[in-house]
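What follows is subunit A.
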Amino acid sequence: MTSSSLFVAVRCVFVRDVTVALRRSTDVLTPLVFFIIVGSLFPLGVGPEPNLLSTMAPGVIWVAALLATMLSLSRLFANDYADGTLEQLTLTPHPLTTLVLAKIMAHWLLTGLPLVLISPLLALQLNFQYENMGILVASLLLGTPVLSLIGSVGAALTLGLRGGGVLLSLLVLPLYTPVLIFGAGAVSTHALGMDVEAHLSLLAALLVLSVIFTPWVTAIALRISLD
Partner candidate 1 sequence: MSWSEFISMGGYGGYVWSAYGFAIFVLVINVIIPMRRRGVVLKALRQFIVSQTVQEK
Partner candidate 2 sequence: MIYKKYASPKNFYPLAGRLIPWLGVLTVLLLAVGLYWGLFVAPTDYQQGESYRIIFLHVPSAWMSMFVYVIMAAAGALGLTWKTKLAEVLASACAPIGASFTLVTLVTGSIWGKPMWGTWWVWDARLTSELILLFLYIGFMALEASIEEPRRAARAAAVLALVGVVNIPIIHFSVEWWNTLHQPASVSKLGAPSIHPSMLVPLLMMFIGFKLYFATVVLMRMRYAILEREKHTRWVAEVVGTKAQ
């Protein structure tokens, strides 16, 4: 099993997942629309007062991004589990960890990245200062892959369970707290004019840790769920 055939397999899984997701565009759009709606609900809840909104903006955007990612996590394995392609994926001669990483990156490309690109729009709506936009996008760019990676463990564990969606959020939300704290923290400290070196590096550290470990854990969880 040469490394080139592994590369071929990884690329194939990635391209397949992206094409399938694009052909089912509702799956891609719903988390995005959900993100915008959740973001716009807050001013209705707390009132349109500008400075209040702008101080809350980082937290609101990050929590909305977190919830939107979680909403789309079940799409990661559920359809493949139902039609048997996931079973076939575990029966390929390639290490499941790498294939799972490819699937998660495909999932992030179609949920995490759109969130990052749309977030400035939501930030403007929440009267967020223009000069902080860069940090917001940077923190989301670093954070959303971590959300997809950690979430994939929950998705693999709750495969095929009734009530999987709620259960998935119960498992995954506590694990999201560090990402939320560092992510939202980075944006709010930058808004206060302090330097955000520490936050972004911690977020990057979380990203590296989760890229290395979570696909392996997800592969184990998948094998358990398919047992």
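Following the convention adopted for this analysis, a residue touches a chain if its C-beta (ideal position, glycine included) is under 8 Å from a C-beta of that chain, and two chains touch if they have at least 3 such contacts; residues count from 1.
Selection criteria: all candidates are chains of the complex that A comes from, given by their letters.
Here the structure is a predicted model, which is why all the values come from computation and not from measurement.
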| item | value |
| --- | --- |
| Subunit A in this complex - touching candidate among 1 or 2 | 2 |
| Of subunit A, residues touching candidate 2 in the complex | 153, 157-158, 161-163, 167, 170-171, 173-175, 177-178, 181-182, 185, 189, 202, 206, 213, 217, 220-221, 224-225, 227 |
